[in-house]
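For this view, one protein chain was removed and the others were kept in their places.
Chain lettering (A, B and C) follows the sequence in which the chains are written, and residue indices restart at 1 in each chain.
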Amino acid sequence: MDKVRAGIYGATGYTGYELATILSRHPQVKMMFATTKTYAGKSLRDIFPAAPDLPLTSPEEVDRGSVDIVFLCLPHAASAATAVTALEAGVKVIDLSADFRFENVAVYEEWYKVKHPAPYLLEEAVYGLTEFARDDLPGARLVANPGCYTTTILLALAPLMMAQAEIAGDIIVDAKSGVSGAGRTPKTNTLFVEVADNFSPYAVGRSHRHLPEMEQVIGWWHDQPPKLIFSPHLLPVPRGILANIYVNSSDTWSESDVRALYTSAYAGEQFVDVLPAGELATLAHVVHTNKCVMSLTFTGKTLIITSALDNLIKGAAGQAVQNMNVVIGLPEETGLF
Amino acid sequence: MDKVRAGIYGATGYTGYELATILSRHPQVKMMFATTKTYAGKSLRDIFPAAPDLPLTSPEEVDRGSVDIVFLCLPHAASAATAVTALEAGVKVIDLSADFRFENVAVYEEWYKVKHPAPYLLEEAVYGLTEFARDDLPGARLVANPGCYTTTILLALAPLMMAQAEIAGDIIVDAKSGVSGAGRTPKTNTLFVEVADNFSPYAVGRSHRHLPEMEQVIGWWHDQPPKLIFSPHLLPVPRGILANIYVNSSDTWSESDVRALYTSAYAGEQFVDVLPAGELATLAHVVHTNKCVMSLTFTGKTLIITSALDNLIKGAAGQAVQNMNVVIGLPEETGLF
Amino acid sequence: MDKVRAGIYGATGYTGYELATILSRHPQVKMMFATTKTYAGKSLRDIFPAAPDLPLTSPEEVDRGSVDIVFLCLPHAASAATAVTALEAGVKVIDLSADFRFENVAVYEEWYKVKHPAPYLLEEAVYGLTEFARDDLPGARLVANPGCYTTTILLALAPLMMAQAEIAGDIIVDAKSGVSGAGRTPKTNTLFVEVADNFSPYAVGRSHRHLPEMEQVIGWWHDQPPKLIFSPHLLPVPRGILANIYVNSSDTWSESDVRALYTSAYAGEQFVDVLPAGELATLAHVVHTNKCVMSLTFTGKTLIITSALDNLIKGAAGQAVQNMNVVIGLPEETGLF
Partner (left out) sequence: MDKVRAGIYGATGYTGYELATILSRHPQVKMMFATTKTYAGKSLRDIFPAAPDLPLTSPEEVDRGSVDIVFLCLPHAASAATAVTALEAGVKVIDLSADFRFENVAVYEEWYKVKHPAPYLLEEAVYGLTEFARDDLPGARLVANPGCYTTTILLALAPLMMAQAEIAGDIIVDAKSGVSGAGRTPKTNTLFVEVADNFSPYAVGRSHRHLPEMEQVIGWWHDQPPKLIFSPHLLPVPRGILANIYVNSSDTWSESDVRALYTSAYAGEQFVDVLPAGELATLAHVVHTNKCVMSLTFTGKTLIITSALDNLIKGAAGQAVQNMNVVIGLPEETGLF
């Protein structure tokens, strides 16, 4: 089989860098280009000293016909515009922005405060939560890679939601993310001195952009979809997300039933682990891996699902490559261990 | 006024060190002794390089009659035994262990897995959540200083509980503590390499020892006391606790009523700040201070109280000194700014 | 005695914030204003959540006549311009920039790449390495506060240099600074993700701006002043500088003579500690204090002086207040413990 020729748009953010690293080691991928707005002419290694020695080019100078697939690590709206031209050139697209994650363009436009550049593509786009998208991914032209918090929380809720579990009240999600989730553009609040020795919530309640994304997918799964209360925090670590998800039932949860539900849902999954009773998920389980690891704690009517992943890998670049593998028919784990 | 002569039992843990630092700067205190089991003959500065130059003595060599008040930073059970001998010598006691925090000895013995050495003192002991103990503290012989998580969460819940707010279901508390809360005894799980770049829950649900302490006090305040679900975490910072407290009502909360309740409850308090709408509490608000800072977020039926303090100061040594000030009739803030 | 009325220009950087904190607690100072280019109309507490509640004003709106003394935490060149107008208004100036540190304007202009706005003031300016400036500070109109690396290293070298010790070859200084030394303007290289888990040298050899400043002062002290090789590093901590200084002699150093030299040089100094043999200086000795702590290690012909201080306090704001105290005749330690 010929190698897949791949390009990355936006290679000099943290996600682009992680993606370049994974793709450079991928046995079935040939990297053709990596774009940058700021560093054209340099090597990716000039920006990240342990990166592969990839030449960086301006997006204008890219030969669009040279690749089979592109990964978009661009700001929203910019991403959709690039997707359009790539698709026109017959190139498949895996988009890591929010541009194609919503079926309803109004929801996107309300939360992202921008007119969608290509709403006609929303229907075609496959929402790439890989473990639950395997029917739609093969051969897809356009994949919307889910958000990092979203992946953490949806994987943790999927078995329960799909089983139409009766939920009492809102689901409470207390989530914490490493600082790479905030991007590489210099801002005061992500300076070392501001973050070290600190811990801070932000966008608490119902105001973070990943909230409507999560609720959309829960709506696909559950006939009477519960709402979420979502409290994200900035954690003084470079990478990793850990979320506690509190799900109330009007009755006492059956620990054996729920454990069986989760164990069977993820039996055979290479990238999702459900821990045995007594062990709690931590960042140390997942950092620098493509895994989502979760644990279940039962306290009567409240089920606590603790879910963790590496925001740059399973929450972004790793899942993107996992999606690519399914799209083009490779074993799903290729290049990801 | 003569200076108060004070001693510290157990000065070489993190709390003892913090206490020694505060007391050494306190204008109305004369430090008489600081004990240690391990380092007798050394100076506290040999253990903590920025500490005051206090001689450390074995607890056996202490002249009990030389002091007016002692602070106990000892393991539980050991603390009660020392308290007994101090009280017999006519010395006041501020105990930072759990030994005198419970009115019901059976609860203590169940959670701390030890026979209580002096249950007859439980009734006399004043539970020293200072802001709500001012009636009982003046002149008290024995003060039980509350736990660090407990202080964070009780201060955040007090106005609501005392107002007999109708609560739907359990209150969910997602709390995170800096590593000094785990003490200074070398253990694998508090090594730098284990904690840095990590974030980990522990004792999730209803299994942490501060849970019965919090529920006891809520029971004093509320006629129909709600239960707590409590998820503590180890945070990769040296100090500070931040907790999110999710309180459900069967109706939509009235933001103006609840804000007014909190604002008036803490009006005039020097060590409790309720932040204005739009600002969220963080560790940066409280670290190295004796303050508890909280913010309120409203999302329909769920009220989110975010509460933060420095576990070694307002959560331990600072509150202990605040209690001492009230016990002996000094202005409450003396030595604490 | 009336309180000294003080103002800060540039209060929203790390040094300005530290200075505002110290001055707000200073018993003999009344804070009159704190300026900002960006946040006028806000409180300092809106920028730093644990800061004193100081109103921030635009520098244009300041009533220059309202103060007795101003502290300048401004970029170089901007600082000198503000100093000129303050002095004209009869206000004393303590400048924390590099503008008045050099006696030779050409050296300043070469290293700072800017034309000096007021070279005629260089002669009058007192170089405020407090411990060695007590003859010149009282009553001074204009004080140049030394750089942070500079203070760390000059205090460590002063006794040896003033004793005209015979030095073989260049002095090698391997120095490490916490990230606050790089300022609060958002830059990629000071983002949390770039600094955490990393350690990086910069401006190694003879290219850092504090080099000519150190060599100038060594030239004042030593008849045959040695040159320095200077290797600064970015350390993944918020604050603190530690430097190892390697001084070669053509003969074996006499440990007892050198120890006696240092001990007597700093006997009675409240803010400089020479550690006893066997104890090495660390950041834990100095962080959050106005102290410079040093240790001496002897290995034949090489003397290793390890020197540490808090770059924001003894290396900047604390030393500035120490200088102010001497200038206006207060006990030197006022407000600094």
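Everything that follows uses one rule, which is that a residue touches a chain if its C-beta (ideal position, glycine included) is under 8 Å from a C-beta of that chain, and two chains touch if they have at least 3 such contacts.
Since the model is a prediction, treat every value here as computed from it, not as a measurement.
A.B. asks: One chain isn't displayed here. Which of the visible ones does it touch?
C.D. replies: So, taking every chain into account, the missing one touches A, B, C.
A.B. asks: Taking the full complex into account, find the residue in C:M32, C:V67 or C:L242 that is in contact with the omitted chain.
C.D. replies: The one listed residue touching the chain not shown is C:L242.
A.B. asks: Touching the hidden chain in the complete assembly: which of A:L234, A:V287 or A:L303 does that?
C.D. replies: A:V287
A.B. asks: Touch as defined at the start, partner being the missing chain; which of C:G90, C:G205 or C:P331 qualifies?
C.D. replies: C:G205
A.B. asks: Identify the residues of chain B touching the omitted chain, counting contacts across the whole complex.
C.D. replies: These residues of chain B touch the chain that is not shown: 14, 178-180, 184, 186-188, 190-197, 236-239.
A.B. asks: Over the whole complex, note the residues of chain C touching the chain we left out.
C.D. replies: With respect to the unshown chain, the touching residues of chain C are 168-170, 172, 174, 176, 194, 196-202, 204-206, 229, 231, 235-240, 242, 244, 246, 248, 280-284, 287, 297-302, 304, 306.
A.B. asks: Pick out the residues on chain A that sit against the missing chain.
C.D. replies: 25, 48-50, 196-197, 282, 284-289, 293, 337
In this section, only the chains that are shown with their structure count from here on.
A.B. asks: Mind checking the centre-to-centre distance between chain B and chain C? Centres are C-alpha means, answer in whole Å.
C.D. replies: 38
A.B. asks: Take the average of all CA coordinates in chain A, do the same for chain B, and state the distance between these two points in whole angstrom.
C.D. replies: 40
A.B. asks: What parts of chain A, by residue number, touch at least two of the other chains?
C.D. replies: In chain A, the residues touching two or more other chains are 194, 196-197, 236-239.
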